[in-house]
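Okay, here's the structure, questions in a sec.
Every protein chain but one is kept in place in this view of the complex.
What follows is chain A.
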Amino acid sequence: MSKAKEGEGTRASLPLLLCSGKGEWKMRRRLREKGNAFVIPAIFWVLTFTIFPLVYSFRVSLSKVLYGKLVGFAGASNYLRMFGDYRFWGTLRFTLVLVLISVCATTAIGLGLAIVFNRKMKGLRAFRSILTMPLFTAPVALGYLGVMMFYEENGPINVLLKYLGMGKVPWLSHPLWATLAICLVDIWQWTPFAFIILLAGLQSISDEIYEAAVIDTSSGWAVFRYITLPLLSPVLGTVIMLRMVDAFKAFDIPFSLTSGGPGTATRTLTFYIYTQGLRNFDLGYASAMAYFLLAITMVIGLLFFRRYRELYE
């Protein structure tokens, strides 16, 4: 950090050495003006594509909307409607379950794989590439792939279970199993993400620390518990936060795998927002729910960054 600041300082003050007094002041002003001009496109971008939609959608959330047109002021009724809407609470409950299971599982499995692959071994690159492949697949394609994999009448997974002497699992027709199926596909897709980042984190820990630790203890667990985990925790925190924010937005996999069913058992909050907003054109209510989701993810983000500052500043 400090090196970068020094560099910036050097670059900024170099022309100033060539002038002094009034001239220096003029130079500074010209530079500031030029700098402002460079920032304008970025400001325009943020205003147009972030601030304006945010403000406009807030206005929409306070309006009655019919066929995409704002036809009246609705006050807080769209927000209050959420509290009496059992479908909203049902989708929120499923979203929280998905976030909890998926984030815990992807992080734990990703960490396990990162530890396994954090050593010199033959074919390591090939293994890593294969392991990361699901990450580069479109989630909607994975969902449709899941339809085939979890097909209850002689689908590959049920056939495998049959060979193992287990019964037919109602993967897509039972609310609990359908929830599990969604979680499994999500975990399969996102474990490589955790794996790549945690592996990078592990590789950044100096070997010297381990060498010193080995002198004090022979227990692998103790090394992991007291050396690896604390040094990896910033990376681990980042992985968990990014995964949480992403899992809250899950849409494609439930959409393609179960269509949110049976009933609304696997409908996520974003799926519900999409249905209300873009299929039913009830944009007021959809915007209100979207704001609720935004609030959740912002709270998670703020908590994370506060904790992060407490630990590392």
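Here is the rule we use: contacts are C-beta pairs under 8 Å (C-beta built on N, C-alpha and C of every residue); 3 or more make two chains touch, one makes a residue touch a chain; residues count from 1.
Basically, contacts and distances are computed from a predicted model.
Asker: Per UniProt, what's the omitted chain called: "Imidazole glycerol phosphate synthase subunit HisF", "3-isopropylmalate dehydratase large subunit", "Extracellular solute-binding protein" or "ABC transporter permease subunit"?
Answerer: The chain we cannot see is, by its UniProt record, "Extracellular solute-binding protein".
Asker: Determine which one of A:184, A:239, A:265 or A:288 touches the chain that has been left out.
Answerer: Hidden-chain contact among the options goes to A:265.
Asker: Please identify which residue in A:226, A:281 or A:308 touches the non-displayed chain.
Answerer: Touches the omitted chain: A:281.
Asker: Any idea which of A:60, A:142 or A:172 touches the chain not displayed?
Answerer: Selected residue, touching the omitted chain: A:172.
Asker: Contacts of chain A with the missing chain: which residues?
Answerer: 66-69, 151-153, 168, 170-175, 178, 258-265, 275, 278-282
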